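Structure below; questions to follow.
Heads up, one of the protein chains got dropped from this complex, but the rest are sitting where they should.
Showing chain A:
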Amino acid sequence: MTQLVTDGSAGERLSPRRSLLHRLDVKGSPYLYIAPFFLLFLGFGVFPLIFTAWVSLHEWSLLSDEHPWIGFGNYTALWADPAFWNALWNTASIWVLSTVPQLLMALVLAHILNQRLRGQTFWRMSALVPNITSVAAVAIIFSQLFGRDYGLINWVLGVFGIDKVDWTANSWSSHLAVSLMIIWRWTGYNALIYLAAMQAVPKELYDSASLDGATSFQQLRKITVPAIRPTIIFTVIISSIGGMQVLAEPLLFGGNGLTGGSDRQFQTLALYLYEVAFGRFDFGYASASSWVMFLIIVIVAAINFALTSRLRRS
């Protein structure tokens, strides 16, 4: 065996052409293998993002062939645009209403799932089934459930003596409805992510806590949460990125209307972007709002990171 190997490499050393090919293969092929990713990503990921910045500095309508340079004109117009601030407010409100209960419930659910359960796979699957349901389907099903006159939710509220709610009509009720769609779709997914992190926490910690008489809920608060804190922060960041992009729910909730309700009461930033770009074909203005959204996401992520490192140090 050893004989064979040395023979083989000796044979290679003898032929200079083959050894050159071999060196080329070793040095060059890694780049060949990662090239598809980078080429496609440069073309369809990075280039659009940079080009957005360029377009945002022009008056760029799809309806006209002239695209005059206006500097930061789109940005100053955006600053003065009440519809933009309204969309920003709605996005923040829906984000808080959906993320806070969602992550808390996901923690509890993961804590429940983190036991030696009978039928483990079934329970995990039932937690994840909302997440494989497409966002458009979720929005349509919940829009029906939230119907004013014949919706199931209003009927159930009626049983408890609560008056019918016109869910799309008000700011608070529509935010609540949209948030509920997001909560339903994402709680189980986050629970599984927490569960994965929880399984890495040493079991002995729980054992000694039980010996000391700690309840299950105390164990969750005092042991689990500190131990999986990085994962919690990860999910907060991911859900803030997702929260900035909420579009399908308000779009379909409002019967495919681009304004998110008659008074824009549930128009999110992404929906506003969609309206400006593909309702009014004002690409310059829409690009400016894309970049502002991007900056907001970066700032939110930076705040998250700052908070994290603070927490770690203390």
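Simple rule for what comes next: contacts are C-beta pairs under 8 Å (C-beta built on N, C-alpha and C of every residue); 3 or more make two chains touch, one makes a residue touch a chain; residues count from 1.
Convention: contacts and distances are computed from a predicted model.
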item	value
Among "Formate dehydrogenase iron-sulfur subunit", "MoxR family ATPase", "Sugar ABC transporter permease" or "Strictosidine synthase", UniProt-listed name of the chain not shown	"Sugar ABC transporter permease"
Touching residue (missing chain; options A:Ile34, A:Val96 or A:Ile162)	A:Ile34
Among A:Leu88, A:Val236 or A:Leu251, the residue in touch with the chain that has been omitted	A:Leu251
Where the unshown chain meets chain A, residue by residue	5, 8-9, 12, 22, 25-27, 29-31, 33-34, 36-38, 40-41, 44-45, 47-49, 51-52, 55, 109, 112-113, 115-118, 121-130, 132-145, 147, 149-152, 155, 184, 188-189, 192-193, 195-197, 200, 202-208, 210-211, 216, 231, 234, 237, 241, 244-245, 247-248, 251-252, 255-256, 270, 273-274, 277-278, 283, 286-287, 290-291, 293-294, 297, 301
